[in-house]
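Just one protein chain is left out here, and the rest sit where they should.
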Amino acid sequence: MIRASIVGGSGYIGGELIRLLLGHPRVELHQVGSDRLRGKRIDSAHPNLRGHTDLTFTGRADIDACDVLFLAVPHRTSAALLPTLPDADLLVDLSADFRLRDPDTYQRVYGVPHPAAGRIADFAAGLPELGRDALRTATRVAVPGCMATAAILALAPLAPLVEPEVTVDARTGSSGSGGSDGFADSHPQRSGALRVFAPAGHRHEAEIAQATGLSVRMTGTGVAAVRGVQVVCHATPRAPLSEVDVRRAYRAAYDGEPFVRVVAHRRGAFRYPDPKILLGSNHCDVGFAVADGRVTAIAALDNLVKGGAGAAVQCLNVRRGWPETLGLEFPGLHPC
Amino acid sequence: MIRASIVGGSGYIGGELIRLLLGHPRVELHQVGSDRLRGKRIDSAHPNLRGHTDLTFTGRADIDACDVLFLAVPHRTSAALLPTLPDADLLVDLSADFRLRDPDTYQRVYGVPHPAAGRIADFAAGLPELGRDALRTATRVAVPGCMATAAILALAPLAPLVEPEVTVDARTGSSGSGGSDGFADSHPQRSGALRVFAPAGHRHEAEIAQATGLSVRMTGTGVAAVRGVQVVCHATPRAPLSEVDVRRAYRAAYDGEPFVRVVAHRRGAFRYPDPKILLGSNHCDVGFAVADGRVTAIAALDNLVKGGAGAAVQCLNVRRGWPETLGLEFPGLHPC
Amino acid sequence: MIRASIVGGSGYIGGELIRLLLGHPRVELHQVGSDRLRGKRIDSAHPNLRGHTDLTFTGRADIDACDVLFLAVPHRTSAALLPTLPDADLLVDLSADFRLRDPDTYQRVYGVPHPAAGRIADFAAGLPELGRDALRTATRVAVPGCMATAAILALAPLAPLVEPEVTVDARTGSSGSGGSDGFADSHPQRSGALRVFAPAGHRHEAEIAQATGLSVRMTGTGVAAVRGVQVVCHATPRAPLSEVDVRRAYRAAYDGEPFVRVVAHRRGAFRYPDPKILLGSNHCDVGFAVADGRVTAIAALDNLVKGGAGAAVQCLNVRRGWPETLGLEFPGLHPC
Partner (left out) sequence: MIRASIVGGSGYIGGELIRLLLGHPRVELHQVGSDRLRGKRIDSAHPNLRGHTDLTFTGRADIDACDVLFLAVPHRTSAALLPTLPDADLLVDLSADFRLRDPDTYQRVYGVPHPAAGRIADFAAGLPELGRDALRTATRVAVPGCMATAAILALAPLAPLVEPEVTVDARTGSSGSGGSDGFADSHPQRSGALRVFAPAGHRHEAEIAQATGLSVRMTGTGVAAVRGVQVVCHATPRAPLSEVDVRRAYRAAYDGEPFVRVVAHRRGAFRYPDPKILLGSNHCDVGFAVADGRVTAIAALDNLVKGGAGAAVQCLNVRRGWPETLGLEFPGLHPC
């Protein structure tokens, strides 16, 4: 058993981390930090966990040294906290602060200079499917954004086969914002909405470009679900491409991957990836269609699991040399 | 054409009032008050009205004398504003301030002394189905609460026939709170919820008791919809009662009523009242079942229309001697 | 008053036609045909219309001659019925049968020879915004598909400015299929879904190409809503294009149009077109963004109104020389 703690445990990603770590057979959840909820029971913020833990929230300054420390804090907070964190063999950051390798790109995307550029090189990318070896020895991990993970897993195997300009239509549920409670995110405003919030340009584009070498144009739409991300990627083959070619590329990339399922069915409501059947699961489903000289790649995941807390636990498993699916076996619910 | 203005036009009830008055053939919408949005376009708060009006919000103090003034402000604000309001032939208040005739009951229900007890008697009840005559000459009208309206219309015809103790199970969509934007009303928290918020005792009980003479126990549950109220009322007949007796009671009460539909179908998904088919409509559907010595009465309405803005316009129509359905003809959408 | 009848009144488009025609001040709804429901009350299929009509369904063979006849029947049924229909000054067809001008295109898209190629030329396109003059004298009108209408209105003003290859991401609610009741469309299967049903290639592409001259690649996704279509169109400008240029193109195209609203707001949950505020309305909202040498055009509408029954009534109004908004004034609900 190793000792795990979380900084930033009051939000949705934090809640999912707690859930997953409580169910992990080789992890003892030691402390969960939240200055705002310090001293309150964890299940007061995460009512699904009633009966599963008696832990209370710890003030951030009281987090002890531990084996693995997860940071589930807002963007820019991770970098600011870095010098103050307790010792940990492994630090897994779920914010955007250390995802981009190039500080200039960071500045272009986020509009401010990188707050800790000298530390970027310490972080490995938290996407085992594209860089498992680096994770085996990493001491710092930066988990990619939820849409970025979906788009990267959809596009990486195709990157050598398509023209570099790719269009990505990304859809996300309302939990993606981390639990905002403003007017626009109130139930009456958001229920049933199809809210285009990023018609031309989304911050995750740079992450996708970094991982795939492609030049991505992403449109983001908030849909009526609470959880889930789906990306529909439109690419143009460099040379004529058949369904068989595309399937072969995905199989080569993902055969043996425990969490990427290549979905290729002829019929049925779920013949293309749909986050509806992935809630709570660490799977990323990938599918595709080829027609008239175009390839459409589709991916879906649960933004709080494979797009967040689950990916973080998967990285821990890789780093420790444990079976990669440990604590991540939940397959999702159908129907739901 | 008469001149109508609204105090409190930025909320959901206010928005519906604007929509209805813009479409009313004998009303000119003169001013819409909101201190917070003063000077901004009305369609910035109510985007469905783009292209339907160029009005901007007026500061509350700048509201002119007019023919009819609607108050769509929070509870207790109406009473506080009363001395400062401009002259109007008719004042229609949508808050709870003047619904209860007895200031002691008000104090028991709301926990504070009535803020303007001496003015209560000026107000007629804004429920034409139960008191049309008083409305014909009224100068002040207090529109009942949305759940109260549904429960009163379901129960009033049965009151002489049943034991006075009645249980009411009320369900309401998320727009009922007037557009709260706290965490509990954020989309991730509210979507798909069945939130019992008033397990034993709801403020509308006193209104229902006042109108029907029954002693009501109401449970309130927030459901996943945005709009709509449904009440399921459980009563015990004083003497054996058949379906025919109940139907007769409803027919006697509501034959000729333009907005109350007695729903009595043998089959189909909508054989009992469901707010799903009432969105935007001023109808209140009423239905019932009799079995094993019990009668169950069911009513449904759109909380922002028949449970708010539509009822207010209906009262105006009655007061003016206009056809009661003027500006209220929209039948609701199916499916939706 | 003119006399209107409907063939195919039991489906969702038929129901909306009935609703709109009952509320139309210059139309008397004469007969509504349905062989399956012959003799049953119309409100048994369309419960929102209880109290608004006592009509019953008429067998198809008993439909009389009338002034305007609407066909709301499945694809291919319109063409088959054509020789058997009663006389009508104006026939408005809502099926796909007479939308494509070229029978060869029809055969390529639908996989069968056109069933009545010789009659195609009789039909004017039921999209007043692009061909009002032809409608003024038309005797036969073919209303475009719901996604086609949205995409055409988004793209037509841009067509001269952009490269011909355009990608369209179309999203549609569950009422789009006309009310299918198979397993895949059951509530448990469809609720919360993001169902890519046409990843590469949709039948409406040919309609859009015909109207705009563009070469369209459309992806279709079924979203969790009941009503509503949204299209997000990605185009590449031929020459550098600014937001001002695009706005000017839209203004030039749509200034004075009663139903197309060019949405161009800086902020707010509805700064881009969202069908959520359009339920029941005949509006088509159009918006756009320009960035990094790309233009994204977005349109939204209610698939059963502007994408169906409302467009049909709008065509009738044009044909008769009536105010175009007659019977179509409903602005949509907010929130909903």
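We just call them A, B and C in the order they show up, numbering each chain from 1.
The working rule: a contact is a pair of C-beta atoms (placed from the backbone, for glycine too) under 8 Å apart; a residue touches a chain by one contact, two chains touch by 3 or more.
On a predicted model such as this, the values are computed, not experimentally measured, just so you know.
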Options A:F57, A:F70, A:F123 or A:F270, residue touching the unrepresented chain: A:F270
Residue, one of A:G131, A:G201 or A:P335, that touches the chain absent here: A:P335
Which residue of B:L37, B:V223, B:A253 or B:V305 touches the chain not shown here: B:V223
Interface with the unshown chain - residue positions in chain A: 12, 15, 19, 22-23, 44, 46-52, 175, 179, 226-227, 261, 263, 265, 268, 270, 277-281, 283, 285, 329-336
Positions on chain C contacted by the hidden chain, ascending: 12, 173-175, 179-183, 185-192, 224-226
Where the unshown chain meets chain B, residue by residue: 167, 169, 171, 183-184, 188-197, 199-201, 217, 219, 221, 223-225, 228, 230, 232, 234, 268-270, 272-276, 287-292, 294-296, 298, 300, 335-336
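The rule we apply is simple: only the chains that are shown with their structure count from here on.
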Centroid spacing, where centroids are CA-atom means, of chain A and chain C in whole angstrom: 38
Between chain C and chain B, distance of the C-alpha-averaged centres to the nearest whole Å: 35
Where chain C touches two or more other chains, by residue: 268, 270, 335-336
